[in-house]
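Removed: one protein chain of the complex. Kept in place: all other protein chains.
Let's turn to subunit A:
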Amino acid sequence: MAAVKRDNEEEVKTDDGSPKIKPRPIVRLGIFLIAHSPIFSVVFSAAGVLALLLLPLLAKNTYISENALMPGSARSMLSNQDVSDGSKLVKDIKNFRLNHEGQGVEVQKLIGKYMSEMGAEVSYQKFHPEGNQFHPLHFFSGPDSYTLLENVSCASYGVNVAGIIRAPRGDGKESIVLVTPYDFINGGDYESLSLGIVSSLFSLLSRVTWLSKDIIWLVADSRYGDYRPVAAWLTEYHSPSFKVSDLLKCDELNTADTFRRAGTMAAALVLKVDGRSERFEDTLSIYAEASNGQMPNLDLINVVNYLAVHRQGFYVKLEKVVSLLSSSWLKIFGEIFEAVGKLAHTLNPDWNFGIPAADYLEGSATLASSLYSQALGIPTGPHGAFRDYQVDAITLKVSPRFPPHSKTRQHDFFLRGARLLEGTIRSVNNLLEKFHQSFFLYLLTSPSKFISVGVYMIAFALLVAPLPMVAASLYIDGCKALTNSTHNPAENFKSWKWLDAAKQVFALHLLGFIVTLLPYFICQLPGQHSPRNRSIMWGTTSSSLLLITFVTIPGCSPFSSRLHRNNWAVLKSVTIAAAFIGLCLMSIINFATAEIGALLLVPTCLMAQPIKPALRSRSIKSLLGALCSLVLVTIGFPVMFFAISKGLLGEGIVGLSLGGEFWTWLESLWAWKSATYLYIGMVHLPCWLLCLCILFHPS
């Protein structure tokens, strides 16, 4: 690389000894960066990783951006009478289920009766628990309208109950949705507590005069998962089919009543109660990630967090990657940052960026989980279904500190839970416009701290910055080598040297695209196949396709001897350029995926070098380099990375079941229309293959 530098300097000087013509400063800077690309790429990548590690330090405190929300400014109107209404419902459901062994839709009817007694309009909705079908063309498309299924069986269908309280003086243009998933057949005691909380609140809301938006309470039949019933209800709400539905024929419930609607949704809250809190206080967990890393408006989280902490005394938490909490290396980083912060504080008392190491650890564990769930692109709860319709929604999971049978504690728990929801609804009710003031692009490091897009993009930008530099430097390098090696003037035609490499890169990207589509055809195969068999099928077809590509398209194979010796530099340059473009595109669609992808792909691409010369030279440095690139390429294989991340999360899987697991994981990705799947297939996999080609390049 030093040679490159010298070459560049020589180029700058003119041959007739006159003082060199200085190019424009920006060009000079570019040339300088390209000339020193190895150093800069190390510096930038390290800075990128460091910036990522620094993010918990840079997190700002959340604040309520929309003034109209005014959380907690009104006194709660919830009375003991309302709470006892809620307790009564819980008791009735429990007794009912004891007496009637989980049959039919009687529990739904009981809840419906309660709702209508409170003055709400009740409607029942039947839905099919059918899974999402993978269709490659449906990525990024909106929620597809209700597709009719042929020969629907009446044996399995769920029934949702929805009650609507009309705002007394409202105009009915907007509504707020409360969702309580409840398994009507085998729901536990804790689950029914969520019904109690919301019904206490509902009883209050049917009396109040301040409502300006209608309130919808949806009791989702979570027999078939939390997400599906909510999604089915939303589909029926927004894009009903006016044609005859087969479900009407299976009539266990007289569905003469209409499906009721209440205007545009302003916000939605999903309430779940599960498990007992490990802490002394009642715990409230907030889940906000929807599909493809979309987040609800930060103001919604702020309001809930403010009310839960400052009014109702809940302990609010977010998901964390627990294994990170005990990791020693992160702790060391935290201590270093703490020490630096203290030092800075002694230098200037105004510099207060240091945070305690424990806080740092918590923050990074939360951030990692936030990044992970955004990167996965799978919603973390039923609230994800709302995001498809541009409705801001979050899931609140409450864990009480008492066992489910304690009556006295239950009353207090209902009171506080319902007051929290009341406050939130009151705030949203105050809104004249829909949520738009606060952030939509952010990462949370704690319920009251966030990192906005302007900050977290720096880490990514630093990480991918070396790619264009190295690509340019390699290109210059490769061209020079080519020019030196050939003496054919026709081949010296400079601007076409990248064409061979580009062909290869393009062919492999095309292959990646086909491999991405393959599961669709595998799913279409008749007969039942286990995920393991399917993954094997996929693997074999993909690898045979790869071989076919190598054989049929000339110049694609890494093993063909036709190529020039130094061609790998140009190939690597084009690969890196393709990876750069892919990563930048992905960062717009889903930042978290791009960030994690860059962490994997950038070192792999940068380190990839042919092993043969390294083995031949037998110097320790080159051997180390070869080993590094080998390890990185091994980790970079999607299946491998999946296994490693599973291991990090604490679920080790080894052996043949891995394929099946991987298949199911991918299936879930495409079922949720996660762009991560596309990223893996169309950016990561081709780049990884190209790195492999470079690794085994016969130079």
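As a working rule, a contact is a pair of C-beta atoms (placed from the backbone, for glycine too) under 8 Å apart; a residue touches a chain by one contact, two chains touch by 3 or more; residues count from 1.
FYI, contacts and distances are computed from a predicted model.
Can you pick, from "Small ribosomal subunit protein mS26", "NEDD8-activating enzyme E1 catalytic subunit", "GM23863" or "GPI transamidase component Gpi16 subunit family protein", the UniProt name of the chain not shown?
"GPI transamidase component Gpi16 subunit family protein"
Using the definition of touch stated at the top, determine which of A:His36, A:His128, A:Arg261 or A:His684 touches the missing chain.
A:Arg261
Taking the full complex into account, find the residue in A:Leu98, A:Leu432 or A:Ile588 that is in contact with the omitted chain.
Hidden-chain contact among the options goes to A:Leu432.
Of A:Asn95, A:Ser239 or A:Ser406, which sits in contact with the chain we cannot see?
A:Ser239
Provide the residue numbers of subunit A that touch the chain removed from this figure.
Residues 18-19, 21, 117, 142-143, 166, 168-174, 209, 238-240, 242-245, 258, 261, 263-264, 348, 350, 388-390, 432-434, 436-437 of subunit A touch the chain absent from view.
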